[in-house]
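For this depiction, one protein chain was excluded, whereas all remaining protein chains were kept in their positions.
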């Protein structure tokens, strides 16, 4: 591999910002200093650029089998698109099939990813069927597979949803084993009822997706999971938080000295539910769960980020092409849920966040990378630029402008919800473990370059 | 000054923790790397030690004239004691005398500190009399004196207290100028009434100090200041927060997307109000305002730290010797308010926080140094170990044990509220701007070594 | 029936208190006046006594089949005991068997009550299986059976519990039909898990009942039901609220302009969970769900009554004799849930409430009678002393003292949780629909005297 010297950049971490040269030896950062006088196999000038830790997206679904089809990005295409946009590591979900083992799911996801992923990857384990047998597997999953985070779905009854007892007992089991529970918090019962009611009334258009999933359904489930977590003492993380109502539940829990981890996604910060009301089938592009919310919710989420209440901005990347979306042409409930995002998240968060004065540079790094790395045990290997850490470095030109388009993006999907958005700030070069993976839009690594990342048990004082 | 190489230590910042050598050139950090092969004028081996950013104590009162006497530590003795304990920078308060100018206060405080302080120092400006003339001074104070933080007292009527209008107008003025308001939040009216009532009833013992200052008085004032800050849009910071009730006001404000900065002090985390009820005059040792609270408040404060609600753990260092305290032998209200702490804060927070599993290492650094540096604009000069930053580095031996005692401490005061406490973890060497200031308990720098630190206007996205 | 003149008493309603004579003609109050000069078939002197509206207990379970046995009071014995203690009307629960119709349940309960009850009675309908067929029955139940209140259980999975979808759809259905949903709010899943865990650990004593049912389980379910009610716009009433945590959910809902109706029971105001920790099998006497709580919860409930947050104090009367309780000798989960109370509620609430200065006289009447009458549509027939209302009048001697004992009570159960309690204030005479039913402890009416009460659709502006 050799060595690499990145000169004249401005290193930014979740805490720091300083001008320095970064010297990489092999896969890791070896020296950081002012005007280093070392020779390297390769030198890159990063003048006028930021050096950010490689982005981490803790919420993706590559090749997800869902509603009779598969998410259109494979681990190969999806992680490569991520690298183009500055994301070097993902955490995808190995999802248990009800009636089968966690082991089987993890094996299946390894089959999809191993030898294919271009970027690095780890897995959360999604528990959809918690029983005595599943309980037995936890130790092995944590200690052997290096997976410390277990997701439950509070929606999608009959397919993915667990009941409160399963969630409660999973949390109890994980307290001593060193696991954290993450949850999709929507009240599946209420939503299923709304969907059926709408369909019976002949309400089939995409807008009925959002009309079937009110914010209160999300907040209720979030509050319930927070209560159950409190009762057990288990660490808890809400995935893809969308709204003020859910934040209110998190805040209320603080009064009893509870700590809740919160993730939101880039789309909830930037898009709103008016999208569902566009003419024709346009709304299908943002059919995802939970759905997009109101402007006031965007404000609340940005504020929550600055209040240190949110730890991560992910994507829930789960793209489906328009012909897949078309499965729900006559029935919104058959539109595959999900949208692309992995390639745009990092740059959009910079452009709309830092660029528009909503967040600072360190907060940008924390949200795009460090926060997730710490919670999920990737830190300090990932999530920072520091001596000894993996040299996952994004050389970012804050002045470069570009326009988002499905024509030019690298995700394997034929639309982009941000089509035409002007973005200021661009990933010029992406370095993964010391190797230049992307340079000026050209991919220099290929299928199988990505490595699987084992993670240690959860540490509440990360 | 030359160069300095610290070898084999473990660098810890508010984000990172990694094994590295640190090379200092002149006053600042030049290179950080694994096994650096550079030669330096001096080399220190830091094996088995942490390298922490020098502690910052954003709340001290050296030589404070108060209640007819002066705090017993001068800038010389106080900052030197701080260096012994790992604190390299303080922010003291230049307190306006009612009827006089801010300028006069700043001039006076410079007279006390300049040429005397051993550690580095900055000033907050305490505004006790806000009027048209004071308003005119703000620009100069911020831009010329480099002071961006303005403290108001909501207690001590007739001496220091401002009314709501003054606080409101000060906040309004500072929004555009780039200032942050900090406040001592206690309802002075209620407390004055309680004190008078107790004295009239012949209740003169130290315990009546705490009995005159209930938590609700603090919380009420905090809530009021938060409301006023919200109305103005001004950045706001509560100094020495002590209790659950005050935290409740901070949390409530989050629902309207407000961000409030919170400081607590080491004594509120570790001591409780039973101290006031000790036999004889013992309680006088912890007569400070606000007073110590309950165990439940300690729990709430530790939780709030982990909820990212608290940004700094300071001291409110303001020592008075027992013969000074004796002024209030027959009248608790005449006991000079304040206690020593600057030397012990850093090590106690480590020992009781990190050592007892209440907080992580990065949080320790954030609370003891980085948080205050960021809010008050000392960052990145202070508050981190990074290329280009001042080489303010504490070489900390986490295994070394010692016992706190007034016999051995360096603060100029004849008691210590933590007398006899066993502490695990000790400042072995304190480096200030590249110079070894303290080594194994020996002071290598002296009066006047400290520098005054100008700070830029407040940046909400620090 | 003739006429009846009650002279010299002090009439107390939920609003009023005044000295007057009350003239009853047939079953209803005809005239109220100062020193009435009318002749009546019978005259009673009520000097020094209060005339209270007959007590209403909106939560009883006569002859309830539960856990393989039946509550030991029949409609005959239970309502007669109620009359002895000043309660003239009950609302019992006709409980649907899962898989069967509401109609069947109502028919069954009529069979138990009709021709047997001594006091008047109405039914709530407990919906344990809500489906399309049940939905069809609602109109009939409301309009023909005169039942406007529908209870759901959020606990007892597999027997009584409905899931969120059923509750949600029931609420939606009732909004337009004029029904109110009442709920037993405990998270059945969490509790079932706790019970099983305790039993597996060999924890079989009565105290494990309370240890399996923490307050948070109640509060979570309450919050969830309140959320679902809010989403639907349906009127909602929490039965047997026990704790501060649940009240917190009710209070939080007020901020979004929601109104939640709250019932507590006399035992939650007066007894606490130390009872479960008594020696031997004593704790079984108070095995009921939810369980007794802490002293702080009693304080919170009394406060909530005075804050106008609670509308009714009921009993959840559901007695089992000690030989029935003994079914759970070796397994707390087999102890039939429930305890007697109908005879003591009214006098205890007076004695402990009014007598000890916790509530006023009007509040006593509101809690014991009027509140429930208004919510459940018994008003103005029941729940007041007013011209045209049923002459259900308790002549109450506020000075008379007595001691509660299973030896002397009229409930068909061989223990009393208040055994030995001294009560000040006693029902001297109970008049039901103009007939003296109880006089000085003697029953003057018998089986079958009670009438079934149809109730109109729910009126939110009762």
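Read from first to last, the chains carry the letters A, B and C; within each, the first residue is number 1.
Note that a residue touches a chain if its C-beta (ideal position, glycine included) is under 8 Å from a C-beta of that chain, and two chains touch if they have at least 3 such contacts.
A quick note: this is a predicted structure, and the numbers were derived from the prediction, not measured.
Note that the absent chain touches B, C when the full complex is taken as a whole. Of the candidate positions C:158, C:202, C:357 or C:420, contact with the unshown chain belongs to C:357.
Among the residues C:288, C:309, C:438 or C:453, only C:309 touches the chain that is left out of the figure. Residues of chain B that touch the chain left out of the display are 163-165, 168-169, 187, 189-190, 192-193, 214, 216-217, 219-220, 223-224, 227-228, 230-231, 252. Residues 11, 13-20, 23, 30-34, 36, 248, 251, 254-255, 257-259, 299-300, 303-304, 306-309, 357, 359-361, 363, 370, 380, 384, 386-389, 459-462 of chain C touch the missing chain (whole complex, contact as defined above).
The working rule: only the chains that are shown with their structure count from here on.
Farthest chain from chain A (centres taken as the mean of C-alpha atoms): C. In this assembly, the C-alpha centroid of chain B lies 58 Å from the C-alpha centroid of chain C. With centres set at the average Cα position, the gap from chain A to chain C is 51 Å.
Taking the mean of the C-alpha atoms as each chain's centre, chain A and chain B sit 38 Å apart.
Counting partners per residue, chain C has no residue that reaches two or more other chains.
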